[in-house]
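For reference, the structure discussed in these notes is given below.
This part shows chain A:
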Amino acid sequence: MNAQPIVSIAGVSKRFGAIVAVDGVDLDIRRGELFALLGGSGCGKTTLLRMIAGFETPDTGRILIDGQDMAGVPPHRRPVNMMFQSYALFPHMDVAENVAYGLRREGLPAGEIARRVGEALDQVRLADHGKRRPAQLSGGQRQRVALARALIKRPKLLLLDEPLAALDRKLREGTRFELVRLQEQLGLTFVMVTHDQEEAMSMAGRLAVMNEGRIVQVGTPHEVYEHPRSRFVADFIGIANILPVEGGRAWLALRPEKIALFAARPNTDRAEQGRIVDVAYEGDRSLYRVGLVDGSMILVSTANVAREPREPWPRGQEVWLGWANDAGQRLNE
Partner candidate 1 sequence: MVGRARFALTVLAFGYAFLYLPIALVILYSFNESRLVTVWAGFSTKWWSALFANEAMLRAAWLSLRIALVSATVAAVIGLAAGYVLARVPRFFGRTLFGSLVIAPMVMPEVVMGISMLLLFVVSDQLVSWPNRGFLTIAIAHITFSIAFVAVVVQARLADFDRSLEEAAMDLGATPWTTFRTITLPLIAPAVGSGWLLAFTLSLDDLILTQFVAGAQSETLPMRVYSSVRLGVDPQINALATIIVAVAACALIFSGWLTRRKA
Partner candidate 2 sequence: MRLVIALPYVWLATFFLLPFALVLAIAFGTNNPDAVPPIDLGVSLKNFTLLFTDDLYLAAWLGSLRIAATSTLVTLLLGYPMAYAITRARPSLRPLLLMAVILPFWTSFLIRVYAWMGLLSSNGILNQFLRNTGLVADPGTILGTEWAVHLGIVYAYLPFMVLPLYASLEKLDTSLLEAAADLGASPITAFFTVTLPQSLPGVVAGCLLVFIPAVGEFVIPDLLGGTDTLMIGKVLWDEFFLNSDWPLASAVAICLLVLLVGPIALFQRQQAKSLERQ
């Protein structure tokens, strides 16, 4: 029974006028995982999420949640809850009323609602903020209210639309871990939409990369990063050098950190000579643009392990690049 996916999407498409937002998507989401839909703006990830929530109706295809076909089921009867990008906290209600809203709709007794609201607010460390209005909260507190409100109905599935986009950078990193811990504690399935690859990679158990309405690859962060199946994925996730191989019939996706710099010809599987064109010092690492003899450009990154590196590589320096045979991923498209 538990092998059955919690969400099963089959052949789902959606158009808005002339624009195809989602184009023939098939996807299974497993029970209890944190799944991320990753892609640039307009790739269809939000539309897909909104179709799961019931705010949009697919033109074709089926969406099953826990084995039940969701066709014709309005949002308020679906066993899913959503955390909105803007949080969508009701400005005319205080925090406790916001969190209680979903339970009120079920007509539960007031005592039980109060108890569960108290628990939910405890869980997000806002127990003493129940009487505040959303306008009186900080960005991080609002995010936690939105989370408590979406979780209080104990949904089978929690949808998160860009859950961290509205937070500032420092807060975002702490909140990532908090969300992951909460998901593991509760044993719920989370589906989140994000445009931030770092966010998706660090939080998700599995992720789907979307482009132009299609899912181009599904896998663990490691699979997607180290074994991209297309030039798009290789290019979209992290940085990749795409080198033509086999006379231009295929490509090699080579990550900059898999290449090493040498002063003289190294004893690696592959070696190329070039000249440093640009250096970008980023603190934790340095990124070099190296022009090869054949005119192509290769990006190389080195971790700045030592505070004062023994051999800095200045612009204009003649260098050798070396990498192993299995350092890159061969791509057919």
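Criterion: a contact is a pair of C-beta atoms (placed from the backbone, for glycine too) under 8 Å apart; a residue touches a chain by one contact, two chains touch by 3 or more; residues count from 1.
Selection rule, in plain terms: all candidates are chains of the complex that A comes from, given by their letters.
Quantities reported herein were computed from a predicted structural model and do not represent experimental measurements.
Within the complex, chain A makes contact with only one of the listed candidates (1 or 2), namely 1.
Of all residues in chain A, those touching candidate 1 in their complex are 53-55, 74-78, 80-82, 84-86, 88, 90-92, 101-102, 105-106, 149-150, 153.
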